[in-house]
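One chain of protein is taken out of this complex; the other chains stay put.
For reference, chains read A and B in written order, and residue numbers begin at 1 within each chain.
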Amino acid sequence: MNISKLFSVRTMADVWDSDLVYSFKKSRVTVIAAIVTLMIIAASLTAPWIAPHDPFDVATLSLMDSELPPFWVDGGDPRFLLGTDNQGRDVFSVILYGSRISLAVGFISVVLAMAFGICFGLLSGYFGGVIDAVFMRIADIMLSFPTILVALLVSGIVRGVLPREMHENAALVVLVFAIAVTTWVQYARTVRGSTMVERNREYVMAARLVGRNPFAIIFRHIFPNVLGPVLVIATINLAMAILIEATLSFLGVGMPPTNPSLGTLIRVGNEFLFSGVWWVVIFPSLTLVMLVLAVNLLGDWLRDALNPKLR
Amino acid sequence: MFAFILRRLLQSVMVMLAVALISFFMFRFVGDPVNSMLPENASTEDRLKLRVQLGLDDPVATQFWNFVSGTVQGEFGISYRNKRPVNDLIAERLPATIELVFVAALFALAVGVPTGVYSALHRRGIASNLLQVLSLIGISVPTFVTGILLILVFSVWLNWLPSFGRGDVVKIGWWTTGFMTISGIKSLILPAAMLGLFQVTLIMRLVRSEMLEILRSDFIRFARARGLTDRAVHFGHAFRNTLMPVITIVGLQLGSMFAFAIITETVFQWPGMGLLFIQAVNFADIPVMSAYLILVAFVFVLINMIVDLLYFVVDPRLSANGERT
Partner (left out) sequence: MMNNRNADTAPLLEVRDLSIAFDTRRGLLRAVDGMSFKLVPGEILGVVGESGAGKSLTGAAIIGLLEPPGHVSGGEIHFEGTRIDNFSREQMRQMRGKKIGAIFQDPLTSLNPLLTIERQLVETIQTHLNLDSGEARQRAIELLTEVGIPAPEKRIDHYPHQFSGGMRQRVVIALAICAQPKLIIADEPTTALDVSIQAQIIALLKKMCREHGTAVMLITHDMGVIAETCDRVAVMYSGRLAEIGPVHQVVKEPRHPYTRGLMGSIPAIGTGSERLTQIKGAMPRLKDIPPGCAFHPRCSEVMERCSSIKPIPVEINDSEVACLLYEKGT
């Protein structure tokens, strides 16, 4: 799929009228999904301003407010919309901050993985030979391992290397790195495939005959043409990255409780499940599910819209 | 055909060696084994003794050789955290995980395949669309949330099923099984359901998309043009051809289920390899981590080979000698 086709329109009217936007407007589900995603993104980005409480400011916490149910349940307090946890933290505010972390880790790791994967894929697909053979081996091995395992391993190794005091502060970086390492292979593979196809096209051969620098050829000519499938993978991977981060945090090797992501919140809240304090675990779970679902729907729509075969 | 097997064997050995290398480097260079194993106040003498015992002063090549030969014989070293041989730990925990994965896989297949086929054949029905939506939600809900929900409903509210542990187990040789006791089986239900549910949606979507793809192909069109009944077209041709790619992916999924068991075992406190691994990661218990790594790699490689061989058996294009006239 040639993504430059998407951009070769002359006016906004053309964009509005294009197939992509048409199928977007037509699918109500997708529009809703997009709105939800945007809402969550907006909420989390502006968390410091719109959160009713600052869950990290210990001074504002009071044990008197702890374990309050959501405001519509008996015993709830309208100050704390979704209730509080065992230390008096407002669940709603904590979810806002938590979504921020979850989204941040998701996005950054996807961008990182994409960058690395595209570079690798372009080089491997264009130059072929030994580079390509070695790369394919590595990719095969990496792809055959489940993502969770790789992420856990990377995490474990880094923890083993870093002194214990640094674990908490470096958690975000470690997470992003681990997830990126796990997911870059998919991009690389797809880009490699597309590059190999493009490499044999006439315009590339013409450029090579004229004597253009291979890197110029790769980045100016081949790169725009292989972007299409990459974007589709990116949306799927975003959902996956968010899920991996949540899982790692849930397992205890992700974000610490002092700077929790949605996964950490769920883990912490899980411990109160049996004592009847259900809101600390249910609301972060709901938020997480909504976020991932919305991203998945967007990815599905993008895939269908860009797939010429399904028209 | 033999050339093929040989090549795959060679590949597998290479993969295992690569994994062993990574494992070894983890083992040797991440953290300090001596420090991790001895208490803070151990004497220098004790440390030196341990160094020699662990062979930490030998050249790296020798160490690697010892590592590999030890591993091949099933010697995985001593756990930092438990101070016990890793082998014993594995023997204790492995049956739990295997039984869990087995039941979960059966469940996933039994539910996923029929629903996938139905969903492909009745593309526009309400049930089919509902299944589509459910499956989309299915892959968006993280597995641990599913597990928590299951516990909430079946343990906390209804109090039907236990939410942690294996129940009573019966020991046969070095294997411990939970199949032979009621409490064992009851304990298995929720974790297997959680582990299997994620795979169900995957399998369902896979079967559906494969079958839809095949239903669009030329030979199906020709089959219809010959007047074959819907039943013959859908099952004699379409479903049969769907099986092959599905088998491959399901086989590969088996391997990843082993890894996903980590999450299930954490949620349900199931005493299997996964829980062991998580505890090891938290503690930076390298010997256990590296043993787990090698074990999982081995399972993967084994399953991959079996799936490849299966392909050979099932696809006539690969096995029959292609004499073309």
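The definition used in the following text is that contacts are C-beta pairs under 8 Å (C-beta built on N, C-alpha and C of every residue); 3 or more make two chains touch, one makes a residue touch a chain.
The shown structure was predicted, so the numbers you read here are calculated from the model rather than taken from an experiment.
Undergrad: Kindly state which of the options B:Trp174, B:Phe219 or B:Phe312 is in contact with the chain not pictured.
TA: B:Phe219
Undergrad: In the full complex, which bits of chain B touch the chain not displayed? Write them out.
TA: 217-219, 221-230, 232, 236-237, 240-241, 244, 314-317, 320, 322-325
Going forward, only the chains that are shown with their structure count from here on.
Undergrad: Flag every residue of chain A that touches chain B in the complex, lowest number first.
TA: Per the stated touch rule, the residues are 141, 144-146, 148-149, 152-153, 155-157, 159-161, 239, 243, 246-247, 250-253, 263, 266, 270, 273-274, 278, 281, 285, 288-289, 292-293, 296-297, 300.
Undergrad: Applying the document's contact rule, which stretches of chain B touch chain A when the two form their complex?
TA: On the chain B side, the touching residues are 15, 18, 26, 30-31, 136-137, 139-145, 148-149, 151-152, 156, 252, 255-256, 258-260, 262-263, 266-267, 277-278, 280-282, 284, 286, 289, 293, 296-297, 300, 304.
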